[in-house]
Each structure stands twice: as C-alpha cells, then as structure tokens.
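Of the protein chains in this complex, one is absent; all others appear in place.
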Amino acid sequence: MKKIYSRPKSLKKAVFHYCPGCGHSIIHRLVCEVIDEMNLQDKAIGIPPPGCAVFAYYYFDVDMAESAHGRGAAVATGVKRAFPEAIVFTYQGDGDLAAIGTAETIHAANRKENITSIFINNAVYGMTGGQMAPTTLSGQKTTTTPYGRDDNLEGYPLKMSDIIAVVKGAVYVERCAVNSPANIRKTKKAIRKAFQTQIDGLGFSLVEILSPCPTNWRMSPIEAWQWIDDVMSKEFPLGVIKDITGGKDAD
Amino acid sequence: MTGNAAIGEAAIRAGCRCYFGYPITPQNELTEYMATNLSRKKGCSFIQAESELAAINMVYGASLVGARAMTSSSSPGISLKQEGISYLAACELPAVIVNMSRGGPGLGSIVAAQSDYFQATRGGGHGDYRTIVLGPSSVQELADLTHKAFDLSDKYKIPVIILGDGVLGQMMEPVEFKYEAPAELPIRSDALRGAKGRPSKYIKTFTSNPAELEEINWSLFRRYELIKREETAWETFLTDDAELIVVAFGIAARITKGAIKTARASGLKVGLLRPITLWPFPSEAVKELAKRVKYYLVFEMNMGQMIEDVQLSLEGQGEVSFYGRPGGVVPTPSEVSRVISRLYYQKGLK
Partner (left out) sequence: MANVKGSIEISQELCKGCELCVSFCPKRLISTSSKLNASGYLPAVFNDNGECTGCAVCALVCPEVAIEVYRG
C-alpha cells in the first residue's frame, strides 16, 4: 500500500493551538494543500489577523506578516503594489473583515486589487471569548448578546460577501463551508480558484468560509458541524455569489 | 516651489516607491504632486486611500516587502495613523510620515500650528516606542530632511516623522535638490520577498510571552540610545555672547530669527537654539549653553510642549519663560521681538 494522504509540505509540523473541531485547522490545511499544488510556497505572502488565527505564522510555511485588526486588505494592498510578483492573501475573521475592516475590504475590492481574502465566518468573536460578530445570527446568544441578538438593537447578520460582490472590482466571490467532506472539497476548489484569479491578474477575490467554533457555540464538534447545515447556511447560503473571471464556470 | 511640492520631489529623488495618502488641508499639494509625478513612474504606486488609517497600513505593507514608502497628512489624520505607526515601530520597519500640522484639538483650524509636538516626539500611539522626528524650518530644509528621512529610516529601521506645518507647506522659496533619483528603486535586503531559497519568515508584534516583549522593548531602546548619540541635530544662531536664548523649532524658529535680528539691532544680546531633530531632542546642546546662559524663552505655536524638553534638559539650571500662540495663529517677527525685549528688561539683562 502506498501513502495517499499526509500533511501538506507548506503546513509546518506543529500542533495547532485551535480547539478540537475548529474550522481554522481544516482551512489552514486546505490553503497549504493549494499552495503546494500550485507551487506557490516561494511567492506567497500571507497576512493573518489578530484573533484565534494570530498564530497562523506558526503553521503556514510561507512568508507572513501580522496586520492590525481589520487592516488586512490595506496591508495586502501595500504588499501587492510594492511587490506585484507575490501571491498575497489575507486570512481574516468575521470581525476583522466585516466589522473593523469593512472600509479597507470594500475599497481594496473597489480598486480591483489583485489580492485574495480568505474570510473565516464563525458567527462570533472567538479569541476574545465569544462576543457578537457582524455575522452573528438573529437570536444567537453570545457574551455581548446574552439575551439573543435583537435585530432592532444589534442589527442584522451582515452579508459581507454579498456587499463585496456588488463592488465592480471584485471578480470572484464564493461562500463555502468546512462542515462535511463534500463542503471541504468545495472549499479547497474555491481557494484554488481564488489564487488562480490572482495569478491571472483578474482582480479581487474573496472566499467566505462558514467555519465551526464549537467552544463559543457551546456545542460538541459534531453538533457544531451540524449547526452549520441546519441553521447557519440558511442565513448564509453556500455557493458562488459572483464570478466574472471568464473561466468555464463563470457567470 | 512650495514646501509641499518640495517634499514630494525630494521623496521621489530618495527612491520612494510608494506613496499612500488622503486629502487634508494644508498638505493636499503634496498628495497631488505624488499623484502627478509618482503614479505613472515604473515600479511605483500612488493610491489616494479611503482613509488615513488605510494609508498608513498600506505603507506598512509596502515597507514589509522592502519598498521605500511614504504617507502624509495633517494633525487629525496623523491621529488616525497612530495605530499603524506603533505597529511600524514594533516591527522595526522603515517608513516616512509627513505631518503638515494645523491647529487643534479636534477638527481645529486649517492653518499652521505646532501642537503635535508631544504626539510626534512621545511615540504618539500606544506602547513604549519612539520615532525620529525632524523639524524643518524652510522649504530647502523640507527637501533636505525628506531625503535624509528615508536614509535614517532604513539605517535604523525606525519610522521617521517630518513635523512641518501649514505655513511651511504653502510657502514658496527657491530650493536646490542635491540628489538625483536612483536608477533602480531600492529594495531593502531584509524584506519579506517570498520564501524562495530560504526558510519562511514572519514579522509580528504580538507575543503571549511577556518576557519576550520585555526584551523587544529593551532592544528598541538600546537602538534609540544609539540614534541619540549619532543623529541628534540642532542649529545655533547668535548664541556665543547671548544673555537670553530663545528655543524654537520649525516655522517658529524662522519667525524668531527675524525677531532676533530686530532685537540685536537694539543691542539686546539674544540668540536662538533651533532643534532640528525634535526626537532625539538636543539636550546636550541645552546643557552646554546652560553652563554660561541663565535665561531661556521657549517660543512655540502651541500651549507649551517643547518647553518640557527644555526644562528636562536644563535640570533646574536656568530660568525658562514661555510664549505661545495656539490654534493656528501665526505670530509676526515684530510681535516676538517685543516679547523678547520685555523679557530681557524684566530679567535685568544688559
């Protein structure tokens, strides 16, 4: 028998500090698999966020630089403009990209920056202990919405990918999830396509990934993965939101 | 040319690859100069960003990958940049930040003031750090110090702030550029350029280990001590026989020179100490003067900021008086010379 599956080369051999069942672990691995398959290890520059993934540089064996909260798209803009040969990706949580980073994300997309944003949506602020995120669902209990999110007081779950899709410079926007084998495969395909969009110089790409946070959802990993199917993806439907890249699957 | 344009031209000649800015009075001519002269230059990038906050983060990004990068703004916009400047300092990344300051606090006024001295010289953002701060007082000096700022920034891996003001930015004077733009835009050797042929690197400021952060802080401050020893700069004007020394920087020093000429014509023995590096502040120069001179007048266009550095430097050796006009009011040389005369006679000087 021969080994058909093992750790991707660009994923460092380190124990993840993420919780059991966390989506970050899966997504880090998928991004590294894509980096390996597309031979990008030499050229990739990743911009991780503050948040649980602040330690992404312990895992991704590519050049990486920390960004201030929310500023990933602006930092990536500076990187790409000064070093266009790099493949630049941000890796941002829902608070990072859709709360404090809304302006930077929208405007980077608007300027058609050739960067890729990987947007981890787990409907909560993980690292700081489970506060409300822009993508927290209506009625969802978090530490700052202890009575359940009230749309009239706290606003509605924000469909950031749909907002970005309206921006002309955004050419590929897809929402995926990592809560089942089928969805994990689709997420990998989307990440691959996003990097290809950048390599082809077509414009801004965004992959939103519904990601389980068992700890802050107060669920077991299996329950969390199920909740994405049963509840979260009803509010945040999966699929291609925009694709004007002109490829064979494009709109 | 105007001060604002001179900064732009000097930056281009220093090999500035990226400029990211945002409109704010009174520095718009600099942003526009870069739009006209940098944006179409091969390998270069100009972005009018969505905010001053985005602009400083773009500078951070460009600096990460080894480019000479610059941003500019005026007081309220510089406040927005403080987070980014703290990150640049923490990561030991070079960058040049130009503040053509105006009256504050708040939205303030659109004319010149010097009320960002504390913000510039005490770090400005969160955490223990410093940036080099240069205080030009003429259009020529704006050009010379802008060029120097890029070199200092790269040499010491520290952000450099050029603390100008609205008058300097708008005034027009002859200027000689002593440098040509380099044939190849520089790329810093320790930059992130992709993990080709070497292990991957990461640049970060966060640590969950306080001992690690403590050592980083000490290491930064050891570098600051080196900068103090090597780069402190100041100008003295007619101080050799002075009985009263005015301490002023930037446009206030320019006004003071005019005032001192008038005072000297009436026989008053007055001189000027003009700090050129506001950080590091020329404390040794003050201490040297204090061996002979007892009376000091600090003149600033603010409510009293540099005066604290003068007092700290004197360590009680000497008497310090203050004349300040905040809010964007620009005093005339004759007004300042009246203040000098009054003080001179009050102190019983001959």
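As written, the chains take the letters A and B, and residue 1 is the first residue of each chain.
Here, contacts are C-beta pairs under 8 Å (C-beta built on N, C-alpha and C of every residue); 3 or more make two chains touch, one makes a residue touch a chain.
Keep in mind that this is a model prediction, so the values were computed, not measured.
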Subject >> Among the chains presented, those that the missing one touches >> reply: A
**OP:** Please pick, from A:Ser10, A:Ser25 or A:Thr145, the residue that touches the omitted chain in the full complex.
**Re:** A:Ser25
Original post:
Can you list where chain A touches the absent chain?
Top reply: 1-7, 11, 15-16, 18-26, 29, 180-181, 184-185, 214, 220-222, 225
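What we mean here is this: only the chains that are shown with their structure count from here on.
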**OP:** Write out the stretch or stretches of chain A touching chain B in their complex.
**Re:** 41-45, 47, 50, 54, 57, 60-68, 71, 74-83, 85-86, 103-104, 106-107, 111
Original post:
What residues on chain B touch chain A, complex-wise?
Top reply: 17-18, 20, 45, 47, 49-51, 53-55, 57-67, 69, 83-84, 87, 91, 192-197, 199-206
